[in-house]
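Heads up, one of the protein chains got dropped from this complex, but the rest are sitting where they should.
Moving on, here comes chain A:
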């Protein structure tokens, strides 16, 4: 009854692979094998490094709890949070109009929005330590360079995600307001922003989290915060200070994630 012409054939167990994918796979595998010998640690090296690691950890113990040091560390932690908070707040504020200028179908700049998009991409793709080096060499050592780095970083991050949520905002109310002659600012403030507010808050909280993590290491290149103390500790072989700082960083990140998670849940 059923002719073999029309009976659907049984699918193969494995999907067939195209010659191009196969070649690519071979190239990647070859590159991986060739690289192992050059960058991965050899067993001997690992074996030699292990006792030294143990020795270093030994010298780190116990973490320094000297009151004078703890006090200095406390103020460095405060500075770290200040850099992250001020940098993120300014970054988010600047990101709002920037994202508006960059968003497809909403931007008042027409085709020039691509320029804004490119700037946001530049801010995002250049790593934060590179920005920090740039700002340290132009603004000098210290927290100001760190704050500027976080501002730029946040614009790169929030600018992109704000723009994406604005593009996805419900079009119906926007059209309804445009039809009666509302200007672009009114459409933005009256229809787009209220619609995307949860996602803006969410992105901003992620940006704050990112900023705290970033500002912890910015000090390594002299841009203020707790990282600076860590660099000094390693430079001067004060390993017990270093371990205290590493524990403090761990605590900072945990505490911050706890609070941002709480806030996010609240604004869902």
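FYI, contacts are C-beta pairs under 8 Å (C-beta built on N, C-alpha and C of every residue); 3 or more make two chains touch, one makes a residue touch a chain; residues count from 1.
In this text, contacts and distances are computed from a predicted model.
Comparing "Nucleotide excision repair protein, with UvrB/UvrC motif", "ATP-binding cassette domain-containing protein", "2-oxoisovalerate dehydrogenase subunit beta" or "Protocatechuate 3,4-dioxygenase subunit alpha" against the UniProt entry of the hidden chain yields the protein name "ATP-binding cassette domain-containing protein".
Only one residue from A:116, A:163, A:191 or A:205 touches the chain missing from this view: A:191. Interface with the hidden chain, as seen from chain A, comprises residues 170, 172-173, 175-177, 179-183, 185-186, 189-191, 194-195, 197.
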